[in-house]
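Take a look at the structure set out below.
Complex shown without one protein chain; remaining protein chains in place.
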Amino acid sequence: MNDRALRDVVVSLGGPANGFPRQDGFDIVVASEVMAIFCLASSLPDLKARLGNIVVGYTRDLRPVRARDLEAHGAMTVLLKDALKPNLVQTLENNPAIIHGGPFANIAHGCNSVIATRSALKLADYVVTEAGFGADLGAEKFIDIKCRKSGLRPSAAVVVATIRALKFHGGVDLKAVGQENLEALERGLANLERHVRNVREHYGLPCVVSINHFTQDTAAEHRLVQERMAALGVPAVVARHWAEGGRGAEELARTVADVVDRGEARMKFVYEDSAPLWEKIETVARRIYGAAGISADSRVRAEIQRLQDNGAGTYPVCIAKTQYSFSTDAALRGAPTGHSLDIREVRLSAGAEFVVVVCGDIMTMPGLPKAPAAERIDLVDGAVVGLF
Amino acid sequence: MNDRALRDVVVSLGGPANGFPRQDGFDIVVASEVMAIFCLASSLPDLKARLGNIVVGYTRDLRPVRARDLEAHGAMTVLLKDALKPNLVQTLENNPAIIHGGPFANIAHGCNSVIATRSALKLADYVVTEAGFGADLGAEKFIDIKCRKSGLRPSAAVVVATIRALKFHGGVDLKAVGQENLEALERGLANLERHVRNVREHYGLPCVVSINHFTQDTAAEHRLVQERMAALGVPAVVARHWAEGGRGAEELARTVADVVDRGEARMKFVYEDSAPLWEKIETVARRIYGAAGISADSRVRAEIQRLQDNGAGTYPVCIAKTQYSFSTDAALRGAPTGHSLDIREVRLSAGAEFVVVVCGDIMTMPGLPKAPAAERIDLVDGAVVGLF
Amino acid sequence: MNDRALRDVVVSLGGPANGFPRQDGFDIVVASEVMAIFCLASSLPDLKARLGNIVVGYTRDLRPVRARDLEAHGAMTVLLKDALKPNLVQTLENNPAIIHGGPFANIAHGCNSVIATRSALKLADYVVTEAGFGADLGAEKFIDIKCRKSGLRPSAAVVVATIRALKFHGGVDLKAVGQENLEALERGLANLERHVRNVREHYGLPCVVSINHFTQDTAAEHRLVQERMAALGVPAVVARHWAEGGRGAEELARTVADVVDRGEARMKFVYEDSAPLWEKIETVARRIYGAAGISADSRVRAEIQRLQDNGAGTYPVCIAKTQYSFSTDAALRGAPTGHSLDIREVRLSAGAEFVVVVCGDIMTMPGLPKAPAAERIDLVDGAVVGLF
Partner (left out) sequence: MNDRALRDVVVSLGGPANGFPRQDGFDIVVASEVMAIFCLASSLPDLKARLGNIVVGYTRDLRPVRARDLEAHGAMTVLLKDALKPNLVQTLENNPAIIHGGPFANIAHGCNSVIATRSALKLADYVVTEAGFGADLGAEKFIDIKCRKSGLRPSAAVVVATIRALKFHGGVDLKAVGQENLEALERGLANLERHVRNVREHYGLPCVVSINHFTQDTAAEHRLVQERMAALGVPAVVARHWAEGGRGAEELARTVADVVDRGEARMKFVYEDSAPLWEKIETVARRIYGAAGISADSRVRAEIQRLQDNGAGTYPVCIAKTQYSFSTDAALRGAPTGHSLDIREVRLSAGAEFVVVVCGDIMTMPGLPKAPAAERIDLVDGAVVGLF
């Protein structure tokens, strides 16, 4: 359920039998640390150990209270026991797919479960997995969090682009992105080029660009992207699976398989475990986002230092920022440089073993529609309507 | 989940995006009106109509706001769509049983679903169903709420008794109920006699007493109960199914089948729909509980009048009182008379279509153990432990 | 300030620096135990000792926490140091009057301060003091609380009546109380007669009735009241001070002085200190209110027993009920008998040393007007307007 009334609550009112009053809040499932843990766990014992590590609060003298201290982790593991088995589903064309786990791509690491990926690797020759949002966010977390913790090593990366988005990054108004505009596309390609460079130089992966086809795209626009990518040595393939199903992605698949088979991947992390938290954030900001530096007010800096000194110093960082820009300013398109990454807040995910770093003015919970979706859902003559 | 911290809460804090702050509370599932509705619904459309009737609050000028006004009942019905199908399970001896629905026996009517009972009636020659707590509470609600609303008409009633409980009602201390004590048993039989009289005279049903056997029971004690019941023309059978399984209840089953086959049931309600709410409560109190009358402070009387005047006047009443006594005083054993039934509070269940009448000092939510059950639940070598 | 938003609050939110969250509430000054204490205190040290005795809460194992335990009573005494000196004011005709202290007449004892009354007794030959609401409430508390605790002993009582109110008690509609109606007046006199009997028999005080004159009163109505009171040996004087000032009350004053000078007062309490709390309540209910008995649900009875067992057993009781009837039912006029006094709640005033007994459906806080008085208060050309 998705009820914003539960985001900020006071509980345990009504007398001593109901406990000690406290301020609290509900998160939606995908935003909870439990989901992040679930997707990083390698086994049931590992799941239980991580759940036990969750810090649920602090004593008055600031010692952490963990789920383990409440003896809650055993029961939590029992609740998740069956869920930890990957779900095998099939596509409309009867290809197998595993859908398993869904942590938020901003306040968590945004990838499906380690167990799902490992299972798939045992079942298929090639496994494709998704990392949410832009390659600065999704791929960085895939590498620095999921791969680091699981030992997984990808063979190649596919960067998805659209002609429309690239023209938007080139300065075109949202209403005009459907019209051919080679100048704007040329300018916007700076954005794609940085993503490609990040993937190849900073993540150490060979790369294929998939141009997801829209009906308003022109051949000249496709050609321009392919030429600019070719200049970098990167194949760019137009993919039409939205219209043609598997056949529309066949060329893309063959191109990726070729790249994979060449075995050129030399995956590397953006930062080392041993770097202090502040330096980890700064490294991602400079290398991946093109920032000049990072900033934080003294309260936040003190909190980062406290985490550094209390056992979280070796954790990776999970940066939450807008997906609309390399900077924290959603209006700054293209490939900006020289900006500052402002850290607003840090949160410890002691079970998932990373530190969430909230930057700029980003909502960590999704906005909800004015009219609840439930209003449209109904049972009519025994059939469910209104779900989509 | 069973978290007393959620009983009394303030929600929608944190700013206008989270709604209008309000005091609210969570009930456990079995205590919710949704469960009561679920068990009374005759079909999916009936379920949806009843869910839509739930009063979730009142406007400032005291007009009811219903789930229907929030357009929530369609989605609620969708959530319950599959749950409304009865669950068929089997006993250890492979007999079929239907387990379906579990409304609280004090603040709701305490019987399983109408749909389950009707399904069973189509599948078997004899159907046994349970009505929670004493025959003053469980049987009265079974007749006056479940049978009244569904048209179901039972053929006989089984009143379950134990020698231990009857000695307790005869004044024996809890620690001494394991010792033979014919004098106390004789006194305590007043309690059983009233239950039997209620069933036969006020509910109009032929009756069998099942003496649930305990190892400390003596033959003399069994004989005394059987003699006293025989004097009323009521068979009393010792049942040993706790030790012997189905065989231990065979004599009971045959006795009940005989009574049913005689076709002497003339089921009647304790009160008519048309009686005012106050009179309905008074009638149950006098006839079934042996009370001299009922009382309520003026605020409660005004609330009953308001319900009477606003469309709930024809609803049955669902009385919540202690199961330890015919009175509201748990310490008053046997078959007390002359007491007063004090009404503390009334609540409208507009979807279930009854009025809950809370009497005396009864908790409408179960107490919880000091140590949460979750502390014992764990996963050990892949096996769940600590559930029971 | 009078802000109903502060009646029920949750405080200490916002983090550990602000304390432990708790449910709390603000009372208006006159409803606080501090005001009751202030009016019963005999000296500054007595005030401090009583303030220190206030129970502000209970520990989890139900031991009382007193203002003294918080070391708050010294500072509280300092704040009240100057306020404890009585205020001498004068009437429009330049007679001295002392106005000092104002505890609520329902949830507290409703009389001005002991220090004020004692001061006045040293300054004047005759001292008149007021006891709020009907003589069943105000006079009973004046005798059983203020006189009991202070040693004060009144010489006579004045019972104030109006022709209008007596006709209302005789069954006349509120709109018709301005018309002569000797039959209704005759019936309504039962109410006045009981008050007079209470004063004389149960409080042991000689009594004068003051008929507060209204312009619609007729001579025949005044005569009827005077005749009925004369039959009891009680003088009844028409008082016109509302129109004529001191001269209008001269006959009343001379009559009261005569009664006082005769020295016939033999003041007695309605109950003794040593009677259990339950018996004290019952005694007031039967003797003064004409009730058949008292009732309380088991939770309230347990709370009374707890107070009885924990040092409050010797305290007087301060009964809060409607002032419109001898019963708890405001609609029951005249001199009802046979009713039951329903106890809804008890509250300990450990500093004031009495037990508040809330009966029936009474609001213990005054209702407020829809438009706050503050809206009319203003400063116009330097002058304050809108206060009255």
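The letters A, B and C name the chains in turn, as written, and every chain counts its residues from 1.
Keep this in mind: a residue touches a chain if its C-beta (ideal position, glycine included) is under 8 Å from a C-beta of that chain, and two chains touch if they have at least 3 such contacts.
On a predicted model such as this, the values are computed, not experimentally measured, just so you know.
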Check your understanding: In the intact complex, which of the depicted chains does the undisplayed chain touch?
Key -> A, B, C
Review point. Where the complex has a chain not shown, which of C:Lys81, C:Arg153, C:Arg223 or C:Arg306 is the residue touching it?
Key: C:Lys81
Revision key, fill the gap. Missing-chain contacts on chain C, rising order, are 4-15, 17-19, 22-23, 25, 44, 48, 70-72, 74-75, 77-78, 81, 367, 374-375, 377-379, 382, 384, 386
Review point. What residue numbers in chain B mark contact with the hidden partner chain?
Key: 10, 13-14, 16, 20-23, 60
Check your understanding: Residues of chain A in contact with the chain that isn't shown?
Key -> 10, 295, 297-299, 328-330, 340, 342, 344, 360-361
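Methods note: only the chains that are shown with their structure count from here on.
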Practice item. Counting only chain pairs that touch, give me the topology of the graph as line, ring, star, complete or other. Key: complete
Check your understanding: Turning chain A onto chain C with a C-alpha fit: angle in degrees, nearest 5?
Key -> 180
Point to revise | Where chain A and chain B are represented by their mean Cα positions, the distance between them in whole Å | key: 51
Study note, to complete from the structure: When centres are defined as mean Cα positions, the distance from chain A to chain C in whole Å is 69
Point to revise | Centroid distance [mean C-alpha coordinates] between chain C and chain B, Å | key: 47
Point to revise | Set of chain A residues in contact with two or more other chains | key: 10, 13-14, 22-23
